[in-house]
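Omission of a single protein chain aside, the complex is shown with its protein chains in their original locations.
Going by the order they are written in, the chains are A, B and C; count residues from 1 in each one.
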Amino acid sequence: MFSRILIANRGEIAQRIIRACREMGVQTVAVYSEADRHARYLPLADETICIGPADPAESYLNIPRIISAAEITNVEAIHPGYGFLAESAQFAEICRDCKIQFIGPDPESMRVLGDKVEARKLAARAKVPIAPGSEESVPTEDEAARLAAQIGYPVILKAAAGGGGRGMRIAHNEMSLRVAFHSAQTEAASAFKKSDVYLEKYLEQARHVEVQILADRAGNAIHLWERDCSLQRRHQKLIEETPSPALKADLRDQLCKAALRLAKAANYVNAGTVEFLLDKDQKFYFSEANTRIQVEHPVTELVTGVDLVQWQLRIASGEPIKLRQKDIGQNGAAIECRINAEDPANGFSPCPGRIERFFAPGGPGVRLDCHVHAGYEISSRYDSLIGKLIVHRRTRAEAIACMKRALEEFEIGPIKTTIPLYLEIMSHRQFVKGHVDTGFIERTW
Amino acid sequence: MFSRILIANRGEIAQRIIRACREMGVQTVAVYSEADRHARYLPLADETICIGPADPAESYLNIPRIISAAEITNVEAIHPGYGFLAESAQFAEICRDCKIQFIGPDPESMRVLGDKVEARKLAARAKVPIAPGSEESVPTEDEAARLAAQIGYPVILKAAAGGGGRGMRIAHNEMSLRVAFHSAQTEAASAFKKSDVYLEKYLEQARHVEVQILADRAGNAIHLWERDCSLQRRHQKLIEETPSPALKADLRDQLCKAALRLAKAANYVNAGTVEFLLDKDQKFYFSEANTRIQVEHPVTELVTGVDLVQWQLRIASGEPIKLRQKDIGQNGAAIECRINAEDPANGFSPCPGRIERFFAPGGPGVRLDCHVHAGYEISSRYDSLIGKLIVHRRTRAEAIACMKRALEEFEIGPIKTTIPLYLEIMSHRQFVKGHVDTGFIERTW
Amino acid sequence: MELDKVRELIDMMKANDLNELEIVDGQIRIVLKRGSAQPVAQVVAQPVALTATESLPVGPPRPAPAPEATAAAAEDKPKLVEIISPIVGTFYAAPSPNAEPFVEVDSPVEENNVVCIIEAMKVMNEIKSGVAGTVRKVLVANGSAVEYGQALFLVEPK
Partner (left out) sequence: MELDKVRELIDMMKANDLNELEIVDGQIRIVLKRGSAQPVAQVVAQPVALTATESLPVGPPRPAPAPEATAAAAEDKPKLVEIISPIVGTFYAAPSPNAEPFVEVDSPVEENNVVCIIEAMKVMNEIKSGVAGTVRKVLVANGSAVEYGQALFLVEPK
């Protein structure tokens, strides 16, 4: 095991990694921007180092500064968290060149899975179902129209280098496709510095179901079952749960095995997630792979009892996975609500500002991964995620009841949060029945 | 299930019961004294009612006021929590007379188990080992001396109506016994209004191991394994854990079966605990039975996945226990630290006052049952327990590591708490090895 | 301004859980804010007032908060005291369903007059006024539940 690692991230995931390291006896170096100077998780690290001003380009996204911090603090490895540099193959490569272990997969795996067109090809070769669509990125508007006519509308345009919902456009007919093609290219270019887009059949009323996997360098790979992340807004997840209420045992099994096939095909090492769309006819299609720890990893930790972040460190340090597939159970049900500093009543507009009142929920079944507190200043520079409330109970119905009472206990003010929306969702007939899809929140609120 | 119950308690256990009720859809009436008017758990109850001034005799211990509150709010049942009226057979009887369901065992069971001399006799009849000692309460000093000579020193004098360590005296020779006899009688009389004392062989370097049981009116009874509560100070528990590091499988089995035999013999219904002392030769002896939910119940909930408070309500409402003994596992290890507003560096003197700084731990493995917060005023009128920090991990070593980092995250000030002591204990070689007994803390700190 | 005055102000803030205090003297402006929302101060109308019941512990005497929470306003208004409930139970204004209420608005009362009955655990507890004066307001409806410390009547003392 490493004796000392650097955490190239901030907020709740930096805190999460510090917690894992403290429990494992691994020393931590936490980097921070000037905006995060007073974060309460920093004193829990063994060393802290300011790497730049608030602007992420000058701090958390700045590779030279992070590598330099790693060098002067003599760490053996870097954990990138999620977001920022977590899926940058270039960063992973520079770490390798500098003889610093990147806690994640090899840059080669990151590159092939990070390019959505290449990932689709790899999935097809690994006999993982993919939605009908273009084999390569689509060069012209006319080519897009030809393909769409062949596949049938609606179709979705996606950035080849994409992620987080940006560069995506849905078209229901040729006219809207021709318009969407250019705006998708422009958005892709500005968000990912690469304008390539590709085209897929758009699945209506689909669920988002993803599979967590762990793989080591010795060739061991296991899955840790699925997470259902159908509750989204503009392709951004808000609520995640496991087990998925939509899967029967055999379908669950097929899905998990498909994820493992893709991981093997990509020579995948460390923790990763294979995302699928599940259509209303219970057919599933590969959607994308995420080569990092996910925001929603705690629900998997709760039902399996496996600490994913600790295993990321073990695998990166060369330890083989000692967990056997048959010992990975799905005990009970877990739900996560992402607490965002956003106003759901006002188009989810971000609500930066100072938190004056903060009273956290607790008691049986409740886990809170949260780095904010009374007196915390939420910066508009960063993500609006201020914490994750996760519950674990014996059944889905009990988990919903537990989440409801925990949300009712949770008081954050005066800034607005997504808590009131989640309270409505927990009581919504369709959510309670488990009958939701990725368009549910936008249709209903 | 009840539609509405009253909670005849305060603080973290009142909050715990409200949480259970909210998750079950049971309405709650919370009573409070004037000192607790601003408690944050009160708004989570469906109704609140002030029953008197801060003095417990005029509020939480005042049976007419509580019954009257139950009557005007039309509740079907009363949950007594722990402490206050929880073990008052008289209160349980009055509830029965008033046609209000007492959430606990029948007054008859409470009476026989509440009298320590009667409980010893019952244990003996149920073939549960008891330490050598007097069969009845000891009437005179001379009789005590005669018995002690027969049993062999050291001996312990205990109040027949006792609990919480009061009325207990250890004697190593006849002279100290004769002195102790009178002070034990006096203390018993003042604490329990009954001066009867009895005498037992005092077990040196013993561990305190107790078994959680659940029994219903239909005659089903299961155990939920043991809790090791050897870390005590003046017979008051500070840290509890499960599984006990001192038990091998066959001994654990014997202990749990003995507890069930006693429960059956007492016609026990609802949640209860049978306490044993385990001597250095791995022999165990019945110590006492507690006819209520225990402070340390969360460690059992975490390793078994069973919500004990919810089952208390189900059993009291007449539901049979649907859990089967073979499904009650011991998954992983759990530890609880009782966070007391006391100064360990100053003889554990209570530290009432206002909490100015309060930052709670969180993240994986952490459960916090705590009713205080920044701005909370700790009253000197009540127990110094301000919260319980409980962790659950796959192994005892991981649970200790998790507790350590959670304690390090926990900041409460300016009042003193037991947190610094617990941090030392978590790092103490003997605790880490599991080699402790009920005298460990007093010998070491 | 002397530092001692500032120190006194800080002590007042701490003692009363104020987290903001602003005082401007010329033209007078006072702003006081507390952490947990609570009324700041009650202007006490009169130093002594009593409530009592037979064979029941006596509730703490409590002068009624003046209708306007300023010293100036209080001086213009009659000073009222509350008769508060010393127990939890059901409030009855009259000795039996068909009887007249013990007291009504404008009824004169002496300290030992029974003003209502509170039923607790099937026992009818007579509640005495504890103050001599005139009933100005009945605060609780007949048959309703009252908690410990709840105000039952407002009385203008003699």
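As a convention for this text, a residue touches a chain if its C-beta (ideal position, glycine included) is under 8 Å from a C-beta of that chain, and two chains touch if they have at least 3 such contacts.
This one's a predicted model, so the numbers in the text were calculated from it and none came from an experiment.
Checked against the hidden chain, the listed residues A:15, A:28, A:73 or A:88 yield one contact partner: A:73. The chain omitted from view is touched by exactly one of A:11, A:52, A:133 or A:243, namely A:52.
Within subunit A, the residues in touch with the undisplayed chain are 34, 38, 49-53, 58-59, 64-65, 67-69, 71-73, 98, 374-375.
Here is the rule we go by: only the chains that are shown with their structure count from here on.
Common neighbours of subunit B and subunit C: there are none. Using the mean of the Cα atoms as each chain's centre, the chain most removed from subunit A is C. For this pair, subunit B with subunit C, the centres built from the Cα atoms lie 40 Å apart. Separating the centre of subunit A from that of subunit C, both taken as means of CA atoms, is a distance of 57 Å. The distance from the centre of subunit A to the centre of subunit B, with each centre set as the mean of the Cα atoms, comes to 43 Å. Residues of subunit C found to touch two or more other chains are absent.
Looking at subunit B, no residue sits in touch with two or more other chains.
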